[in-house]
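All protein chains but one are shown at their positions in the complex.
And now, subunit A:
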Amino acid sequence: MVLELKKPRPVWQIMFSTHHTDVGLLYTITGLAFLFMAGVLAMMIRTHLFFPGQGVLISDSVTFNRIFTVHGLTMLFLFALPVANGVGNYLVPLMVRYKDMAYPKLNAIAFWMNPVGGVLLWLGFSDTSWVSYAPYSVIRAPGPAADMMIFGLKILGISSILSSINFVVTILKCKHPDLPLRKVPLFAWSMMTVSLMTIVAMPSYAAALIMLLTDRLGVSGFFNPSMGGDPIAYLHLFWFTFHPEVYIFLLPSIGMMYEIIPRFSRKPLFSQGSGVFAFVMLGLIGFASWGHHMYSTGMDFTTKVVFMIGTLAAVPASGMHVFNFLATMWGGRIKFAAPMKFAVGGIALFFSAGAGGVLNSAMPLDFISHGTYWVVGHMHLFLTGTIAFGFVGMVYYMFPLITGRMYSEKLANIHFIGMLWGSVQVFYTQHLLGLEGMPRRIYDYPAEYTSWTQLNQIATIGAWILGASFVAFLINLIYYSAKGKEANMDDPFGLGGKYYYPHQAKNPHHIGY
């Protein structure tokens, strides 16, 4: 059993450990810390946009640009990726029945690159926006900030490649010989899919970052038209990594829902086979749609059509996941404890985000929504609505495993209602703002556009509700991990039977427990 707080250990023992549960704990705690830090930035952005033209809270546009850049970078690279690795570290070795990850030291190294990259991103506080499109990030972005961002992202990219290699080897080579690959639980399948995707996708962005750096140093002109380069090349290199990366962020969260939903429905999974098939399909099709981020860059008609088909092709596979979840819950004796609530809320928001995505991929409609707040709402529905919901559900699910105690179900309920309500209010409203034509990444907007003002104020109030709900989460995490009721480790959620299997984890540091 892994009981980090009931049997306290000196913190250095956890920090210098290479055991998969310890590295998993470090990943999870780091990811949560960055989630709260970037969340504060999000609250600042939304509060600032409440009143147009008055410079509330943020008094100049450079600061605003830096804040939304670091908010995006942190949420993607220091929250979404590390938490997937954190949960993966806890569960994947158990799921394939191996004593640890394949390369424990590599695992610890991959983790310790995260804080370093995070420090570089936060000290730099770049203003390039997280996409850092080429001519701006090469010729205009100020001083050491952009260079520090490039180095920070470089380190984080290497870290994610190392941990991906580790997951692939653990699942394919260290799997118990009696366990056929198709029977490996779907969360491990999701980790393997995204790890393979990372290994294929990430090098293109790594190359783009080096090219950006040499362009900034003036020794090359890859993206500089006056030296024979082309800014569009950066977009291709960037989106070839970051459209697959959308699925790399998303699939572990879907895998976490596969872990939660059958257990709390007290029913076997509807179909293991269709889950595996959908993961593999998304892993392949994820590479066929990067161009839909570039419809308006002067792409010709045929290319647009090809990328539209590639984008639409990802929808049936996502639909198969949703169907699988619903069919699993159908007729089950569902227990709506916190993990299940977050999983079901996440599925609902995943469905609405996907429906919005179909509209984005349709070429004529994309010219209305692209670059507006529609896109902001759309991708936040995925990142908050699906990824954060799945992960938060998983944190509640693993809470007894990590702490040996139970969280407060009442606070978790407040957290769930606030988070669902807030997400709907802020992100659906942002879709409407996009239809009203409001561009994204703007510091201020004209006060005479009353519809923009009203919608922004509705969205900001939603964001406050969403932010406030995380206070309940924080109390649960801190107070109840030390003072909560002791959990029944065989069946902490009272589901009947041994549905809870992470308790098999054995950490050598807990000898004698």
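By our rule, a residue touches a chain if its C-beta (ideal position, glycine included) is under 8 Å from a C-beta of that chain, and two chains touch if they have at least 3 such contacts; residues count from 1.
Convention: contacts and distances are computed from a predicted model.
Undergrad: When you check the chain that is not on display against UniProt, which of "Cobalamin import ATP-binding protein BtuD", "2-oxoglutarate synthase subunit KorA", "Putative heme-copper oxidase subunit II" or "ABC-type D-xylose/L-arabinose transporter" does it turn out to be?
TA: UniProt lists the chain left out of the view as "Putative heme-copper oxidase subunit II".
Undergrad: Using the touch definition from the top, which of A:Ala327, A:Ala348, A:Ile461 or A:Met489 touches the missing chain?
TA: Answer from the full complex: A:Ala327 touches the omitted chain.
Undergrad: Would you indicate which residue among A:Leu57, A:Val116, A:Leu284 or A:Met363 is in contact with the undisplayed chain?
TA: Of all options in A:Leu57, A:Val116, A:Leu284 or A:Met363, contact with the hidden chain holds for A:Met363.
Undergrad: Given the contact definition stated above, which residue among A:Ile139, A:Leu181, A:Ala447 or A:Leu474 touches the chain not shown here?
TA: Missing-chain contact among the listed residues: A:Ile139.
Undergrad: Taking the full complex into account, find the residue in A:Met15, A:Ile210 or A:Ile232 that is in contact with the omitted chain.
TA: A:Ile232
Undergrad: Just checking the interface: what residues of subunit A touch the absent partner chain?
TA: Subunit A touches the missing chain through residues 61-62, 65, 127, 129, 133-136, 139-140, 225-226, 229-232, 268-272, 274, 296-298, 301, 304-305, 308-309, 312, 315-316, 319-320, 323, 327, 358, 361-365, 367-368, 370-372, 436-437, 439-446.
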